[in-house]
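Part of the complex only, each chain left as placed.
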């Protein structure tokens, strides 16, 4: 996957920061400072705090609707400040930046990553990096540089695989199928992990 | 009303999808895939689920502030999957796409539609149309094509009138005027249907 080349670059944001914090705006300000041409799109900022699983599902549902070379930044990061990696993944012709905590693993189950990079090159970070806000200080600036054409190989070192989270799998029993509800939407619809093949 | 011609095209979105779903982002991804120059503006995504009346009021209040040729997409659609139509309306120099369930009728009371089209031409829909998400599969792509200059006449067949919802009307009695509260805003202000002529 080559770096985005269009004169407009879509960067989506997915966080658990909530609607009333200055944190989301901080991400946007950092990105626009480095890449004024960015087209910012909110995926959601109402993921339940630190619910990596919910974020993984929202991202896997929404990302495939976006055009090729879209950059998705997902900051649901309970391990911020620990040794968890931050990772770049190329999947399905798009670019993903997230903590390597399973957030990308549902997408990766559906679309094999064609490149993985551990984002450990501080040359593309903010000059000062806090211990608690890597979204603003690492992920946002890296996304902006990527959008400006910096190749993913320059952003860090190659990585072999992603951290996975176990997703509940539907289970076929003698006389029934057992699935799980993965989300309840605003209409009360229960979204399950039972695909069309079960119906 | 001619198709928008500017090099930037404003497309607003009004839904009852809530802040934490992947549905709003899906609309945006579909639009940007077809029309990368779209300028997307959220009207609101916090309409109470399936409350067509509230959506009609928010749209009628906000739309007149937007410039000519703005495209408004309103997806509050309790009848999705039934035979209700999806409609295009040109009103007050702007473009509206919505289910024909009354959502546009408050605006139409104030600004006579100059063109109505039933959006029944699948050539401008997504290739695969789900039974429950016509916002993503019909309304979003139709808005993108309209924004790219496709004439409204190509999007479907002419339609004579819109479905109306009855709005409570203020009533003049002997010694008093009886109105209704149509909305309570975040400040506790009661917004009524009593216009200036009653004060």
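Every chain is named by a letter (A and B) in the order it is written, and numbering of its residues begins at 1.
Heads up, the rule we're going with is that a contact is a pair of C-beta atoms (placed from the backbone, for glycine too) under 8 Å apart; a residue touches a chain by one contact, two chains touch by 3 or more.
If you're wondering where the values come from, they're calculated on a predicted model, not measured in any experiment.
The total count of identical chains across the complete complex in this file is 3, with 2 shown in place.
Methods note: only the chains that are shown with their structure count from here on.
Work out the mean CA point of subunit A and of subunit B, and you get 31 Å between them.
Interface of subunit A with subunit B (complex): residues 6, 8, 10, 12, 19, 39, 41-48, 54, 57-59, 61-67, 70, 185-188. Interface residues of subunit B facing subunit A in the complex, by the touch rule stated above, are 16-30, 32-33, 36-37, 40, 49-50, 136.
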